[in-house]
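Please read the structure below before turning to the comments.
Of the protein chains in this complex, all but one are displayed in their positions.
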Amino acid sequence: MRPFTYLRAPDVATAVRAISAEPGAKFIGGGTNLVDLLREDIEQPGTVIDITGLPLTGVEELPDGGIRIGALVRNSHLAAHRLVTTRYPMLSQAILSGASPQLRNMATTGGNLLQRTRCLYFYDGAAACNKREPGSGCDAIGGFNRQHGVLGVSDDCLATHPSDMCVALAALDATVETRSEHGVRRIPLVDLHRLPGTTPHRETVLAADELITAIELPPPPSGAVSRYRKVRDRASYAFALVSVAAVLKVRDGSVSTVRLALGGVAPKPWRAYAAERALLAAPATEESFTRAAEAELTAATARPGNAFKIELARRTIVATLRDLLAEGSAA
Amino acid sequence: MAIGKAISRVEAGDKVTGAARYTEDVRVAETAHAVLLGSAISAGRVRGIDTRRAERAPGVLAVITHLNRPDFAAVPPTPYTAEGRMPLVDDRIHYAGQYIAVVVAETREQAEHAATLVVVDYHRTSPVPTLDAALSQAYIPRENGLARVPSEYRRGNAEAALAAAPVRVEEEYRTAALSHAPIEPSSTLAYWEGDRLTIYDSTQSVHMHRPLVAIAFGVPEDRVRMYCSLVGGGFGNKSYSWPHVFLAPMAARVVRRPVRVTISRKQVFTGTGHMAATVQTVRLGADQDGRLRALIHDSVNQTSFIDDRQETASAITPYVYAVPDLYARIRVTKVNTGTGGAMRTPGDSAGAFALESALDELAHRLGMDPLELRRRNHADVDPVSGRPWSGKQLLACYDQAAERFGWDRRNPEPGSARDGDDLIGYGMAGGQRTEHQRPAQATVDLTDDGTAVIRSSMVEIGGGGLTTLSQIAADGLGLPTAAVTFQHGDSALPAAAPTFGSMTSGSTGSAVKLAAADALRAAIDLAVGDRRSPLHGADPDDVVAHEGGLRLRDRPGDGESYRALLRRNRINTLRGDGDFQPEGEDAEHAMATFGVHFTEVRINRYLPRVRVVRHVAAFSIGRVLNAKTARNQAQGGIIMRLGAALMENQRPDPVSGRFISPALTDYHVPVNADIGEIDVIFVEEPDTNANPLGARGLGEICAVGICASVANAVHHATGKRVRSLPITPDKLL
Partner (left out) sequence: MRLNFTVNGRAETVDDVWEGESLLYVLRERAGLPGSKNACEQGECGSCTVYLDGVPVCACLVAAGQAEGREVRTVEGLADGDRLDPIQQAFVDAGAVQCGFCTPGLLVQAHDLIERVPRPSDPEIREALAGNLCRCTGYEKILDAVRLAAERKAGAR
């Protein structure tokens, strides 16, 4: 690990001022990702600004029935919060399917949004990686790419976004609030992360001096059921091969509300708009679910190592919607 | 009797309070810390290495490379020197992660920082990245210290018998490279006082490794003292001296201070070996009634450009079933990877996957119950030597485990059992491991406070040897186990057998038993010759140990305590010596351990991740020394191998040959949530043909046969035969 200057920010204004003054500085919240990346020499900030003292740790109810989550709310706290377990159980499921209890105890909501990919080549300093070192190439493309993305990837980068929580947030129409010296900004979560294109090192639309302060969720669609389902190589404590966050409401046998997001298959939490369009007003049947999954996945591009993800994603979407249909009818 | 009892392990208290001291917890004043820089490429040379910035970094004491290193006195012998090439001897690079520089600093953090400042100019050559890329170049290794077993074995004419057999199975099976991945990364702390070297090393044997260090540094063996009391898991990777073990004393000489090297988690993967990946073919020929006529088992494993190390996958095959015509071969092929090493259970685990999968395929083809197929081919005597087994309760294992599992409920039709969306599969497989023994020494001291002290260099790796050997001494002397203490893990003590190869119970255990008997004999001789003893004049053969002292066998009232006997004679300690020498080649009996596994898997038919919900195993290992530690060790061996069956895979990048998952994030081992019910049966029968104690090893046999049992269950559940490990969800879509 390289030496760095360690600053502690007592309030949001100081934090924002400090990062504006120090190009290349990094905020540290839970540190579960940043400390690892520092040790791996992948992140090399000259200054680390500790923001864990900022008053961004509340979960509040909003007048419209939605909630506002402070950026420094710990993952475990959020997953267990009554407002979340009662109104957004899918968000709890997603958080609890990620990492381990110890890591969730440390990790923050804002940090979770900004965690970096777990691509093996990104982590391997000896490998070519356009994300780590722009222009160096991508060893994953000709390499071992079983974990890599099939949607939204480019010829410069196949990496996936590793978060589970974000997949649920994408399906819940979350909004991200930020602060910088230029003021407050609100960004739909689905627009926060960029696709790699030819610049995979630019991962979000945030400016270098922007601090995530909160996430807001609109009220959950009334009468809908929801679920987060994750498929991985072991029973717990593994990143997703494929995950699905789904919200479904069926009226008179037809889909009246649907929101679908995918994890493990794309460089960002992937809102499956094509599938949603195919489903809306369609009969709530396995055939429709399959057609919707295929509508989303026609755009998928696979490498030999990860072609199975397309089939696995199709099955996971269908299985999740089928379970939700059964749950909705039982309710 | 303490032996066989489920007593708690003697060092458990220290381990639950954080008081237990492992190698990295040892503190020596003035210790400097070394960090090892590994090669970024897997083939080529170091054309230039610029260490100037690193040398100027805060706290740095030295940067050692092939250009400025001191010479080694000699290359110590294999196989327990892990690599035949000593570290830093030249500029050549044979695998990624190979150490090319040692950075020594005041603190570990400073050394790590400085290591990032070393600039290396590589001359790259084209690597052989994978086993597949090298498969066509496979060869039979020359006999040398590394070829642990003969590379070829033949009886009868297997090819002709196969051609003549009415039913045949011929398939290829693949096992992935596995990492031992012990939780404790290897650590070595070394310091010199003149030509005396003290070395704390996380090793599975201080006595096997001390001479290697002595030879490398050209000092007499008795000038080297090696310590290791507790090891935080090894599973074979600490049964070798890897390059870091030699670099720590080298660095200590350079900076003239104690130096610690604790390798990083990444370096556990690249710098302490692995179980090599294999490609195996098994060809079986059988009669319609399931009697095996021919068996050909051919195995190729990756090895490094430095060494020819076999993964002895087909070595056990000639011994397992009564097959008249058999051919087994082990070949290796060079890949730009580090040298592999024995991992629980070397050869046999990978080999059993192929052999026991093929048997399942044969049973399916014959329409025969797979367990019945194995019964019909049971080897009543050792098929290789014709000698009787020292003890073999495999048929009883079959019966008891099958009954416990409910094997008779199995409908042989694949895909026939379902529960909602779950496909249910039952599978089984056998396992066998040749029993190894080594000379072992121990002393047992009876003391005048009525306690006993075992002295033997044994390392406690987690198997429970400290406890079981204490039980042995306690029984031999008629003492409670709590009255026995153990000095261990120090090369100044009598030489134990190494803590690998399942040799602690049989070999070191026998040495302790002999030592306790010798101490008892000395106490009896003292008593019967002592006028003041109530046992004076008794026939020594009539005197027995009892509750902290001696008494007459037939007259319980007449006797005295050790304490009284020794104090009266002003003797502080009475020493018994134990020297166990195995019979070796001339033994009357063939020795092996045996096991059988039954597995129930459940697989969601849409999202097919294999879950092992139930596993029943039975083992024939002679006598069980401690029911508690044995059960835990056996369950652990099974679960470890469930990892190999379902998730573990130390993958090379197909282009560069670098291991690309050198972290526990990516190299998946089972977590608690993966595990279902694991039931273990011991079919006990004290095996005094094997050794005085009657116990054979457990640590290895418990991990043989599991992968095939799972794969066979997966076939039963889905109709899909997976012949390549691990069985990940993508293989079942």
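All chains are identified by letter, namely A and B, in their written order; residue positions are counted from 1 within each chain.
Criterion: a contact is a pair of C-beta atoms (placed from the backbone, for glycine too) under 8 Å apart; a residue touches a chain by one contact, two chains touch by 3 or more.
Model, not experiment: these values are computed from the prediction.
The residue touching the chain not shown here, chosen from B:L514, B:I639, B:I660 or B:V714, is B:I639. Within the whole complex, the absent chain has one touching residue among B:V245, B:I330 or B:A663, and that is B:A663.
Here the missing chain is touched by one residue of B:A54, B:A158, B:A181 or B:A564, and it is B:A181. The chain that is not drawn here is touched, among residues B:A12, B:A73, B:A492 or B:V613, by B:A12.
Although one chain is not displayed, subunit A still touches it through residues 1-6, 8, 28, 31-32, 35-36, 38-39, 48, 50, 52, 74, 76, 99-103, 105-106, 235-237. Even with one chain removed from view, subunit B keeps its contact list with that chain: residues 6, 8-9, 11-13, 15-22, 24-25, 107-110, 113, 180-185, 230-233, 235, 262, 264-265, 461-464, 628-629, 631-633, 635-640, 643, 663-665, 669-673, 675, 678.
Everything that follows uses one rule, which is that only the chains that are shown with their structure count from here on.
Note on chain placement: the centre of subunit A and the centre of subunit B lie 42 Å apart, centres being C-alpha means. Those residues of subunit B lying in contact with subunit A across their complex are 40-41, 96, 109, 112-113, 116, 606-607, 609, 611, 646-647, 651, 653-656, 658, 660-661, 663, 665-666, 668, 670-674, 728-730, 733. Here subunit A touches subunit B in the complex through residues 1-3, 39, 41, 118, 120-121, 123-127, 139, 142-144, 146, 231-239, 241, 308, 311-312, 315-316, 318-319, going by the rule given at the top.
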